[in-house]
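All remarks here apply to the structure that follows.
Every protein chain except one is present and positioned as in the full complex.
Then we have chain A:
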Amino acid sequence: MIVASSKPQTTLADMLPDCLIHTVLSHIGYKEAARLTILSKSWLQAWLTHPNLEFSVYNFKLIKEVDEILDRYRDKKIPIEKFNLSTFGSDEVVPLIDKWLRIALQNGVNHLEFGYVDFGRTLYPLPHVFTILSAKSLRKLVLKDCDLMQLSLSSGYVTNYCDSLRELCLLGVCLNDNMLQTLVATCPMIVSFTIKHCIGLKKIELRNLQKIKMVSIHIDEKQPIEIQAPTLEHLVCCGLAEKTLMLDIGACQNLKSLKLSSVRISDGFLAQLTSRCQFLESLMLDNIVSKGLEKFKVCESQSLKNLEIRCCSGTTVIDAPNLESLDCVGNEIPVLKTAKTFGPLKHSRLELYSRENISDLWFRKLRKFLFNSNSWSHVTLHFPSCIKIDLENWDPCRGIFAIPQVDVLNVHLIGSLKCPSFADALLWSCHPRKLNLFSTKQMITYFNNLLMYMKNSSHSNPWQYQLKDLRVHKFDLEDLRRQPVEHNERRRIRFSLYWR
C-alpha cells in the first residue's frame, strides 16, 4: 500500500491513539497480541496492560514467566477482564495457582476459566470456590477438572449470596449432591448453567434459580435430573444411550428449545413433554433410543416450529400444524405419519446414509416418505461402495402416480454400481430440480446418458416422459482441485432438470 502523495505522509498507526491500540489489541487473543509488541513501543505498552489473559502452563519455564506477569498486574493494579488459566499438575505450579486466581479476582476479572490437566490422574482440590463466587466483578466462571468434594460446607462458607455471577460451567468437576445444592443456592441469579461429565453426583436437581434461561447437562451415569425453573427457555440433555433418561421438567412451562442426545426415552415421554411445554419451538432428537413403534410421538404441538431428528430408531409420528423446518438425518428412511398435514415447510432436509443393501422396497419407501411429507428442499443420499443394489423386482408402474418434487437432490456414490436401473429408480422416487452427483466419471456418464435419453424419448415410461429439458453444469477446475487426493477419481456434476 504505497500512496504517492506530495503531502507529508502520516502513518496509519499515527492515526490510532494509544488508547485505541489497547482496545484493538484486546480484541486479539493474548498470545497473538504478544507477537505484535515488536511493532512499536505503543504496541508493546498496550500489550503490557492487555485485559484478557490466557496462559497454558505446560512447562517449567512458563511458570516463572506467568508469575512475573501476574505480579506486574497485581503491583500496577492493571484491570483484568478475562482470565483463562490451564496448568499441568506439578509440585512447582500447584502452590501458585491459588495466588494467580486471587490476583485475577483482585483486579476485577469478569470471565474466569480454570482448567487443571493431570491427564485424568488427579483433580485439583480448589480450596476457595466460594471466595471466587463472591467476587463482585465475576460474571462467568468455568471450572475444569477440579475437586470440590474436599471442601467442608459446615464452617459457614456460604455467608452471603453471590448475585453477580451469570454463567457457571462445571466440566469434569468432582462434587456431591450437597455441594451442587450449595453452589446453586449461592448464586441464585445465574442465567446459564452447564454441567458436563461431573463425578460424584447421585441426582442433578436445580431449583430456586430465578433468572435461569439456559441449562446444559451431560451425564455419564444414570442420574435423575429434576429442574424446577419456570424461566428456563433452553435445555440440552446428553446421556448414555443404554440408560433410560429420568428427566423431570414439569415445572418448566416456558421451555422454547430442547435438545436430547444419546438417551433412551420411555413410552409417551415426548407426547407428555409437548403437552406440558406449550411454548416449545425447537426440538432436536439425536441418537435417541425408544422402544418399538408408535413410541416416538410429537403430538398436538401448536408451538413447534423446528424439528431435528438424527439417527433415531423407531417411527416418528408428527402432529405439529405450525412446523416450519424439518431436518432428518439417519441410516434408515423414517416413516413419517402426519396426523395433520403441516403447511409448506420453509426448510426441510433429509440425509440418508445407506448401510444395508438396497432393493426395490427401499425406493418405494423413499418415494412414499417424500410424498407424505409435502415438500423437501434438500435430499442427500449416500451410497458407500460396499452396498449392493438389487432392483430385479422393481416395477415402475406400481404405487402412487404423482412423483414428489425435490429442490435439490445430492447423490454421493462411491465406486461404480453394477445396476442399470439405479438412476431410473432414483428419478422414479422423486423429481429434483437440481441434481448434484458426486461420483466416478463412469457413473456421471451413465446418468448423463440416461437423462438425455429421458429428454428425447417420447415413448418411454410416464415418469420419464415428464422431463422437459435439462442443463449440465460442470464444476470448474478449482472445485476439482480442492477434492482430496484419495477421491481423485470422483467428480462433481450438477444437472438442472425441468419437469413437465
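Methods note: contacts are C-beta pairs under 8 Å (C-beta built on N, C-alpha and C of every residue); 3 or more make two chains touch, one makes a residue touch a chain; residues count from 1.
Here is the rule we use: contacts and distances are computed from a predicted model.
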Just go with whichever of "Phosphatidylinositol N-acetylglucosaminyltransferase subunit C", "SKP1-like protein", "Cytochrome c oxidase subunit 2" or "Ubiquitin-conjugating enzyme E2 2" UniProt uses as the name of the absent chain. "SKP1-like protein"
Of A:L20, A:A185 or A:L361, the one touching the omitted chain in the full complex: A:L20
Missing-chain contact among A:A34, A:C311 or A:I387 belongs to A:A34
Tell me, which residues in chain A touch the chain that this view leaves out? 1, 9, 11-13, 15-17, 19-20, 23-28, 32, 34-41, 43
